[in-house]
Each structure stands twice: as C-alpha cells, then as structure tokens.
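Only one protein chain is missing; all other protein chains are in place.
Coming up: chain A.
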Amino acid sequence: MRYLPLTPADRSEMLGVIGAATVDDLFVDVPAEARLDGPIAGLPPHASEMAVERHMGRLAAKNLSAGAAPFFLGAGAYRHHIPASVDHLIQRGEFLTAYTPYQPEIAQGTLQVLFEFQTQVARLYGVDVANASMYDGSTACWEAIAMAGRITKRRKAVIDRGLHPHYVGTARTMAKFTGDTIDWKAPKLEADCDTAGLIAAIDAETSCVVVQYPDILGRVPDLAAISDAAQAHGALLIAVVTEPVALGLLEAPGHLGADIVVGEGQALGVGLQFGGPYLGLFGCREKFMRQMPGRLCGETVDAEGKRGFVLTLSTREQHIRREKATSNICTNAGLCALAFSIHMTLLGGEGLEQLALVNHARAQDLADRLAKVPGITVLNGAYFNEFTVILPSDAREAVRALADRQVLGGVSLGRLYPDEEDLARGLVVTATECATAEDIEALAAALEGVLA
C-alpha cells in the first residue's frame, strides 16, 4: 500500500523488539467482543491511485462548475479570479503539511504569515487588531456576539434584518443554549436598509447591534448612524462583511465606529468549494484585545535579539484556561488565511480598489440589463457587486428553470427564507470581475425565456 512504508520484515522485527507475538497482542486492552473480526462492511479493498481518481472524477463531472456556465451567485460566497501563484504557493509542503506553530523556532514561516495576515485584516477592516482567523464568517459572527456579551455583561443581541440568514441561524442555535436573546426579523423588500427600525430596537439591555455591510440583499447600511445609536445605549456595534472586496470601495467599518468587525474572507484567494473550507476574519478595538477568541500571533525577539513571532495571549485559550476560555475554538483556518494573505499581498490596497471598481461596474451593467427584462424590477438604491431583483413569480422556480438552461442565475430568497412568503419573488444576483458581457446577456436572455 503506497502510503504505508513498513514492510512485513520490518513488522516482525519490530514486534520482536516490543516482545509481542502478533500485532493483535498490542490491542489487548480492547475487549474481545468489541474487536472487529472482519473488514468493514461494504468498503472495498485498497485501490490504485488511478482507480480512485477515476471514481472521484466521475462524481466531479456530475457537477456544473461555476466556470462552465454564466454564473451570478453570491450571498456569502463569491467567485473571483485567483492569481495562479496563490494556489501554487499554498501547496508548498512546508506550509501545507505543517502544524499549528507551537514550536516557534521552526515555524517562523507560518507565524510571519499570520502576523502579516493580522495586519492586512486590521487595515482592511479599519480596526486596531485582528486575530489569526476563525472557521468562517458565520462562526466568527457568533463569537463576536459572545464577546460583546462578555464585555458589556448584557445578553441581548439586536440583529439587523439584513444579516445573512445562515449567520442568523448559527447565532440563534448558539444563543438557544447559552441563554442569550437574539432580536431579529426577516428583511423586507425595500430599496434601503431599515436603519430607523434597527435603531429603535436598541435598548439598555442590548449588548451589541449586528449589521451586515453590504447586507444580504446587497444594500449598504448607514453604519455611522447605527454606531452613534449603539454607543448612546452602551451597546457595541458589530459589523459583518461577507464580501471583503467591497472594502476596496466602501469605507472600512472600523472607521465608521464599529467596535468589532468580523466576516468571511473566502472571496480573496479561496475557491468556492461548495461552501468550505473558508476563513473567518475577526478584528476589534485594542481595548478589547484580551477578550478576543482564537489564535493571536505577536512579535517578539529570540535569545540573540533577532525579531521573531510567536502565538501569544494564549491564557485566553482552551488549552490553558479549559472551561474558563474565551471560546472553545482550537484550530484556525491556517491554509485559507495563507491564501487570503497571498492574494492580498498581490493586490495591495491599490489592486483591491481597482478590483472593487470593476466589480461595481459589472454589477451596474447587470442591473441595467436586467431592468430591461419584462416583469423584473431592481430593488436596490445603493449596492456594490450584488443586488436584489423582484421577479413576477417565485424565484426558486426561476433558478431551477435557468439551471435547466445551463445558467447559474442567482440565489433565490425563497431558499434562504423558506418561511417568508413575501420574499419568495426576490432573487439575489452578483456580478464580479469574472462575469463577462456575454454572461450578462446570456442571463438576461434566459430570464426572458423563463419568465415569458
């Protein structure tokens, strides 16, 4: 077997050193009745590389990949062009097959990357400090709510209607068990965010106000106004960014008064991968640093005075604090953080701005064209690369009909909000730099056919 170096001769020699007659003697602690006497049911024997590749290739071929069709999906996962060097570099074995950098003398590569990553995220978000990444945006969002609870000693999170419903679902699941209150209602199909309604919900019990920027319908909330209202009640503002490319064009949430900024980092450097692995970004004000969850990398010096990096402030973490830790999180999204960081290193602030401008221009082209499709209305006032259109009928059916025509036409609100009849005609469409004029025309033409 190609991954197992021991030979039969090795095995018998090693058993001799151990003083065991057979390998089964090493499993002596396993109760006899619990030992399997045959192979696992149904699982075939080992297979050649070629055979496995063929099997997996056949499964892969059953999927319509985004690059093989006009593609307009977003809603928390975005398809951007990833420079070729990103995937090449993350496959270097020294990155790919290293562990968490607990031995810093021989992990300076990973640690320096994390230090650079933390700096990139902090500057992108406009905050003082950022951590070394979380599982994904949705779990980072809940961790931010939990952190706000620790800081304010309050247990009610007021969540804007425009937060991604999967993020809301994640927070609701956790809150159900921790006893926190989640105050949230489904969005309405209106051109602008319900800022007044959100502000009215903030009270003296509120630990935090959670606002997605831009929101699930692609609208841009007025963070500065919400920040003022939160501050007036002693609540923290948590901004959630699911599309980091938007921050090439939009003001950084930290500059608009957000106390904690979290989000999904997948859009930079990480492919769609049917939903994971992605990476959660997490930043905040310096005064909250010691309440942050997750790993942190910090600068220090070695015994000879050379600059070096280590994991630090680990007294917040589970392996030291056990049940008193700030979070049970152990892992971060190291390799995805590396991909994000490399893509960001190539882009720089300048490239990010250019990329954002192209995305927004493509989305405007898409909106102009879809507005000409009979029966379709564009909902949004302001938007970045994603907006909502109202169809004359249930958008779930339209999405399926478009897929029959080999067009991946957007995310229906009916799928995201199955209980909200009022949203069923909404379709969220996204145009990144990958969408060509031909793709836009293909979607419009297919929609004209489907809705006719």
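Simple rule for what comes next: contacts are C-beta pairs under 8 Å (C-beta built on N, C-alpha and C of every residue); 3 or more make two chains touch, one makes a residue touch a chain; residues count from 1.
We adopt the following convention: contacts and distances are computed from a predicted model.
Here one chain is missing from view; checked against "ABC transporter permease", "Chemotaxis protein CheA", "glycine dehydrogenase (aminomethyl-transferring)" or "Phosphate-binding protein PstS", UniProt names that protein "glycine dehydrogenase (aminomethyl-transferring)". Residue A:Ala20 is the one among A:Ala20, A:Ala200 or A:Ala232 that touches the chain missing from this view. Among A:Thr206, A:Ser227, A:Thr345 or A:Thr388, only A:Thr345 touches the chain left out of the display.
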